[in-house]
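Missing here is one protein chain; the remaining ones are kept as they sit in the complex.
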Amino acid sequence: MSTVKIELRKDQIEKIHEFCDEFNNEHGELINVLHKTQQAFGYLPAEVQEVIADKMRLPVAKVYGVVTFYSFFTMIPKGEFPVSICTGTACYVRGAENVLSEFKKQLDIEVGETSADGRFSLSCLRCVGACGLAPVVLVGEKTYGRVAPDDVKEIIEEYRS
Amino acid sequence: MDHIKLLIDGKTVEVPKGTTVYKAAKEVGIDIPVLCYMDLHDLNIENKPGGCRICSVEIEGRRNLAPSCSTNVSEGMVVKTNSMRVINARRTVMELILSDHPKECLTCAKSGNCDLQDMAIKLGIRDIPGQEYAEMSTYRLDTSPSIIREMDKCIMCRRCETMCNDFQTVGALNAVNRGFNAVVAPAFEMNLEHSPCTYCGQCVAVCPTGALTEVDHTANVIQALSDPNKTVVVQTAPAVRAALGEEFGMEPGTRVTGKMVSALKNLGFDYVFDTDFAADLTIMEEGTELLDRLSRHLDGDKDVQLPILTSCCPGWVNFFEYHFPEMKDIPSTARSPQQMFGSIAKTYFAEKIGVKREEMVVVSIMPCLAKKYECQRDEFSVDGNPDVDFSISTRELAHLIKQANLDLSTMTDSEFDSPLGESSGAAVIFGATGGVIEAATRTAYELQTGKTLESVDFKQLRGLEGIRSATVDFDGLEIKIGIAHGLGNARKLLEEIKAGRSEFHAIEIMACPGGCIGGGGQPLHHGNSDILKARTRAIYEEDEAKTLRKSHENPYIIKLYEEFLDQPMSEKAHKLLHTHYFERKRKVFEV
Amino acid sequence: MSRYSMHILVCGGTGCKSSDSDILVEKLKKELDKQGLGETVQVIMTGCFGFCEKGPIVKVMPDNTFYTQVKPSDAEEIVEEHIVKGRKIDHLLYTDPETSKHITDSNRMGFYKKQMRIALRNCGFIDPERIDEYIARDGYMALGKVLSEQTPEETIALMKSSGLRGRGGAGFPVGLKWEFARNNVSDKKYVVCNADEGDPGAFMDRSILEGDPHSVLEAMAIIGYCIGADEGYIYIRAEYPLAIARLKTALNQAREYGLLGKDIMGSGFNFDIGLKYGAGAFVCGEETALIHSMEGERGEPTLKPPFPAESGYLGKPTNVNNVETLANVAPILLKGAEWFSSIGTEKSKGTKVFALAGQINNVGLIEVPMGTTLREVIFEIGGGIKDGKKFKAVQTGGPSGGCLTEKHLDTPIDYENLVENGSMMGSGGMIVMDEDDCMVSIAKYYLDFTVEESCGKCAPCRIGNKRLHELLERICEGKGETADLDRLRNLGEVIKDTSLCGLGQSSPNPVLSTLDNFYDEYTSHVHDKKCAAGVCKDLMEYFILEEHCVGCTACARACPVGAISGERKELHVVNPDTCIKCGACLEKCKFDAVILK
Partner (left out) sequence: MNKIKSLSDLKKIREEQNRSIELRSKGEAAEKLVQVKVAMATCGIASGAKETMEFLMDSLEKRGVNAVVTQTGCMGYCYAEPTIEVTMPGKEPVVFGNVNTQKADEIIEKYIKGGALVDGIIPVNYETIQTKE
């Protein structure tokens, strides 16, 4: 449940309406609309879901049901530098858990959280398909391969400065 | 039709193609236990997600067990419903379900009437292995004016979701999250109060556990009854008398009107009245409004809106206020019988017996949960004092009666008190789908044509079809009538009106399947639609048994207008018996 | 141009290096210099040959001589005999295990036939963003041939006789699937490509989509023709941006050429393809869940029957195949069913792509004929276990699969054999584990995955997997009891037996297969409270090494519960009964005397 109440600007609402219209407001395209909207807003807060539901003439509960089913959709804004740790099997057996706990320690946040300054958020993902580089860490679009717990500090520093 | 032969537990069964294994087993007397499955045949309500897996059976040649509720028979199938493999699997699955369910049976509202409890008893569960360290799902308790959601007790049978979405198209509830955290909830897991919920209570009516229950007001009623300074007046809705007996082991469809009145008097209510009286009053007001709109329409008045829609059902009122606010001027402005009764009781009757408004407590016994919300609406109170103080369901009344050591089945009959206890057969049939419009037709016909009806039975208006229509000849004037029960069906009619395609002059809408007899506050039908049919039958029997069959012939109604209200749609009637509607939809993003 | 007339390639893979291949390189160079050949013969250290069992490997070019198990001491002989005199050294030559003959030309070695690329035929060869390169390698020829020369029935018959089975999971015969979809009469039908590759550790579908997108489009059009559909969708993970981009490019190019769209190649057949995106739900790999997701719903599976071939996307007959399956279609149609069915085993035809990962040297994508053994895959192609450790298990089939062990290494890989041994083909992930992996933890890891990915619709999967996970957690924490092992098994079997979809029906496999193959490891966790692999921290104890401890008392002072005793300048000892395993002592010790074991 989102705790922060946000107010959407008119142009933002229009933008969401555009996305819905682009897919003809077809109920079957809900997931595509959500993808497009999340791409534009970075996340899918309750208010945005309500606008989509209203426009597409769907119950809000249903939109929320879909959003909460898929792990790709998030209702929490990500940090400026979203850190994702691959916990696919290949990475797991090559020590991803230790890398993850080091990130938790260094950033002082749990998985799914964003640091207080809004700069870093931490998430896990399942296999980016770069198993040859296991364990793999993504910061934004950039991939770091064969990451050891000792490398974590350095990676974070890269973005702190 | 193609028939299929199969073997279930060594017994040969022949059933039509498309039959499920579960139903085929029933044919030979094998009752496979089911939990999430629900099939209200004739009403097109079916819930078989195949989720609980309790009904799993072994089918020869298949690798895994199959859910009998949703597996169709095939030729030569060999089914075992009681092999050790099945029994072990069923028990283990049941233990799993219970491992994530609070063990609060003693204080649970559903105790003794709970499908999950029954299953635990049937399967002889004595112990949940590993319960000490099993994580259980916990959710915030959600209390609304009508319904309590205690989702810790949810077993994800999805029946409520089916009722709320497929049948009612309300869309308040949906499965959210996934895996162990999956639960049925309103959007953003907010409270029901902030959702489009209409409080129709159909989710409660089908919930197999104590996850969804009504807000219990019996304690308030007991308190009022024990207060010597209060005059406590009770009104009972028509559908209650057709179902209350079930709570006392009587056959569904047993009429218990007289016994119920005795019980209420025994409980200490000062006046035991009948909502049916107010139903007759409703017909006077709504019927007059219909004729008024109709004649203006026929005179070519472009401002008049037709069809006129009934407004007795609070679930339905909530529905259009939320989903069709732009059409809120179409329904009749007449208040529901519950509210008309409260209004008259606290004015006309209070004056008559010389009791102050504040000293009078009006309790209503309703088959309905939305009535709890309705009596709390601001527009139905005077200076903070509500016209109806407490609305309790048929189930709550049964609890009250049992608490008082009364056995309904052995009670003698009593009559309702006067004057608000007298009613016509037209009022009784309010309890079944089509009944309100039939009652209105009986009166409107005679008022419009000035002729006396030869037969008051309009059988073309009865039945269980979701949407029905009929044309009634008002002495040369063809009146087109539409009927819908279930809000999904109502939605279809509303969409037609919106699109300008509706040809109806009047439409009756009831939120619940079968009308009030299938209300959210009625004894639980546990998925047996025969019970609903039996209650409907009882309602029409009661109507036939009455000498008085038309609302406008009720002598106490006539007297009420003479002494107090003047005439239907008078200024006073408007003030006390009519209402207006609000747009309920939140507009969060108005810029 | 080249200064060198000959090359000596020496394997520099991890396995060979550990057998002194780098010393060999030095010696070879020295020998060559000695003979004055330093300027004409070049010694090169290569990547892994994938033949580590027989390493170090030396290959002499251009005569393709393949020497195995070459020791640094052989350098002199190689240079003197082979390089200078041109005589091959018999005792170093590879011996064919079947004929027992030395093979002089490595091109004739069976080893090079271990891998065979059908599905991956174009990956790494063509520019995936240029349709012309695909066409140059016979792209769209199969579609053209089918449209102009074959009826749908003939095409389906050919697919049936080829024996191709679905590469995404259970291995349903592909031709039969098409036939079902064809036989269901409807005004509208759909072809769906399942590209929701979600097995952690499997990435063959992504590689095909990124490297050879047209092969998927072509196959979908062929299916459209066969079943009578004019619309197709690719359901692809949103987490694969590159694959999505390449697919979009490929779709546009195919449309521009008229290979998709109306009246394809003048045949009157219309077909086009759209994209639908997944959003991170593993269960959507199950075809009914995938279809619900395509319809904008929660991706919850529904009971089959009805199968998608009867009632699928929007209630219409729908054929769903996964990416790798589709990549096999065109070659089969061009080269014939007989060719394809000549590859593989009796019941499993053709090849299978595996994603090798884990504690293995050559992490990567390989494609081998069905029937290849696990040993060949892991020790020959995969280059063996990393850092010379001991092989312990290989997990196949992702979270739905199981762990196979030493005793399964010589089992030929096919659908039936894997299932028989408690695992499954799945999409083809192969995670190799060594002695440092704790099998209880591995099972817990997979359960963690299923608990997170269960849709929550049916009780056994929603609650049962959670309970399995809790039991495993307790065992890893040292709280396990003997009865828990029976509970694990019973729960696992009931979950398999009663779950609604393939996810729940296979989710206990990692537990059940490890119980079968590594029961000792479970009992040592439960009874001895020991984790031999040293993974389960709760089962380990802090210990002070006598040879390192100087008796500085730093650890004893740091210990918050007073569990460490010892006099100044004397050996300190941890009392395991009071120790709360906070690790303060280990952090404080400057002499590396505190260890966890």
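Each chain carries a letter (A, B and C) given by its place in the written order, and its residues are counted from 1.
In the analysis below, a residue touches a chain if its C-beta (ideal position, glycine included) is under 8 Å from a C-beta of that chain, and two chains touch if they have at least 3 such contacts.
These numbers were taken from a predicted model, which means no experiment stands behind them.
Novice: Please provide the labels of all shown chains that the missing chain touches.
Specialist: A, C
Novice: For a quick check of understanding: of C:Gly278, C:Pro331, C:Gly371 or C:Pro510, which residue touches the chain that isn't displayed?
Specialist: Residue touching the absent chain, from the options given: C:Pro331.
Novice: Which one touches the absent chain: C:Asn122, C:Thr288 or C:Gln359?
Specialist: Touching the chain that is not displayed is residue C:Asn122.
Novice: Any idea which of C:Val84, C:Met141, C:Leu275 or C:Ala558 touches the chain not displayed?
Specialist: Of the listed residues, the one touching the omitted chain is C:Met141.
Novice: Pick out the residues on chain A that sit against the missing chain.
Specialist: Considering the whole complex, chain A reaches the absent chain at 128-133, 136, 143, 145.
Novice: Against the chain that's been left off, what residues of chain C make contact? List them.
Specialist: 1-4, 7, 9, 11-12, 42, 44-51, 59, 111-118, 120-130, 132-133, 135-141, 144-145, 147-148, 203, 206-208, 210-212, 240, 242-243, 253, 256-259, 265-266, 330-331, 334-335, 357, 361-367, 381
Note that only the chains that are shown with their structure count from here on.
Novice: Which chain pair is joined by more contacting C-beta pairs, A-C or A-B?
Specialist: Of the two interfaces, A-B and A-C, more C-beta pairs touch across A-C.
Novice: Can you compute the centre-to-centre distance for chain B and chain C, using the mean CA position of each chain? Integer Å is fine.
Specialist: Here chain B and chain C have centroids separated by 56 Å.
Novice: Averaged over CA atoms, how far is the centre of chain A from the centre of chain C? Could you give it in whole Å?
Specialist: Computed value for the inter-centroid distance: 27 Å.
Novice: Show the residues in chain A shared as contacts by 2 or more other chains, in ascending order.
Specialist: Answer for chain A, listing residues that touch two or more other chains: 65, 69.
Novice: Counting only residues that touch at least two other chains, what does the list for chain C look like?
Specialist: Those would be 281, 298, 300, 452, 455.
Novice: Taking the touch rule as given, give the residues of chain B at its contact with chain A in the complex, in rising order.
Specialist: Residues 165, 170-178, 185-190, 195-196, 588-589, 591.
Novice: Contact residues on chain A for chain C in the complex?
Specialist: Touch residues, chain A against chain C: 26-32, 34-35, 65-66, 69-73, 87-90, 92-94, 125-132, 134.
Novice: Within their complex, state which residues of chain B touch chain C.
Specialist: Going by the criterion above, the answer is residues 49-53, 56, 64-65, 67, 70-72, 85, 88-89, 92-93, 96-97, 99-100, 129-130, 133-135, 155-156, 175, 177-182.
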